[in-house]
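Here you go, one structure.
One chain of protein is taken out of this complex; the other chains stay put.
Coming up: chain A.
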Amino acid sequence: MKYAAEFRDPTAARALLARIAARAEGLGATRARPIRIMEICGGHTHAIFRYGLDRLVHEGIEFIHGPGCPVCVLPMARVDECIEIAERPGVIFTTFGDAMRVPGRRGSLIAARARGADIRMVYSPLDALELARRNPAHEVVFFGLGFETTTPSTALTIQAAAREGIGNFSVFCNHITVPEPIRVLLEDPHMVLDGFIGPGHVSMVIGIHPYDFIAQDFGKPIVVAGFEPLDLLQSVLMVLDQIAEGRAAVENQYARVVPERGNPVSLAAMADVYERRPSFEWRGLGEIDASGLRIRPAYAAFDAEAKFGVGYGAPGRPAAPEPEAEGCACGAVMTGRMKPPACPAFGRGCTPETPLGALMVSSEGACAAYWQYGGARAAAE
């Protein structure tokens, strides 16, 4: 119970851990035959490691880290296309800082900036739009990436650009959606998941019903959870309760922030600006049907794919995903088949300072989390 002192309410944490242990015992879960719960969101992965929840829960509970870190699932080709756009004369390329260190085949955006491209980190797409207002002689491109938490922000920004008639602003849209890869994982005959912890802030936007298929079609429990350690423990218990009672439902542990039907303004803006692509490539997972968004023709003036002829909109772009770099096990880690330390590159060729794979780039990536908190653990053991 070494970490329990860090909980703001250690008594509540202890009580939850005891109830989780009782449920796990009752279900006959052991280290050799665990109940496997996938936390979909990278923020949850980070929190689980930060608080050592995977060590604190009964040994019959195993956390499987899901694909919910948008930076981690970004294929090299997307980074290459960003660089291609950024190197055009007159372009100011703007991005969230998280994407700067993701390796592409010609290096990262940081390397491209060092070679002279005008690449700027922004906090918000609104910053990019403001840059366009202030620099009318430049083309300002925003790299739109992320799940449904960031998608409304680019949709609302494009609507604002259209209203104001700002012609030198466009978005390179690489937004992706959470539910579709979950379906792919569930359809994989090798995948042995018993339940899910659903993302909190994504669900704040889309509500809880997009997960209905997980319970209805696949018979697995899913509980949408907050980010505090007690939220996560409570949610694990709710998943176990469902399993023990032979139920599978979508439950909302984070109702204080997540409305059942999501955020109507955000959903309307997303529906207005974006449509689904037939498929989109995920690093480690390959092409997934209907898992990516593109800008509707009505907003083509703000679509960097149309403006620069790159990405999924480009004629003659290769149909098949590129194979991963040599020695990189990102795909196996991402699908829960391998733990990060088992990757031959982990801590050798691949560290947060010099990431080989994207799972090492963001603090929400499983490999970075193992690396960041694994050292402290090894010392404590």
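Criterion: a residue touches a chain if its C-beta (ideal position, glycine included) is under 8 Å from a C-beta of that chain, and two chains touch if they have at least 3 such contacts; residues count from 1.
In this text, contacts and distances are computed from a predicted model.
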_Missing chain, UniProt name, options "Nitrite reductase small subunit NirD", "Hydrogenase maturation factor HypC", "Multicomponent K+:H+ antiporter subunit A" or "tRNA threonylcarbamoyladenosine biosynthesis protein TsaE": which is it?_
"Hydrogenase maturation factor HypC"
*Of A:F63, A:F147, A:F302 or A:W371, which residue touches the hidden chain?*
A:F147
*Which listed residue, A:A24, A:V102 or A:L131, touches the chain dropped from view?*
A:L131
*Residues on chain A that touch the omitted chain in the whole complex?*
6, 8, 41-43, 46-47, 50-51, 68-71, 94, 96-98, 113, 118-127, 130-131, 134, 146-147, 149-150, 152-153, 156, 160, 201-202, 204-205, 227-229, 256-257, 259, 263, 265-266, 269, 363-364
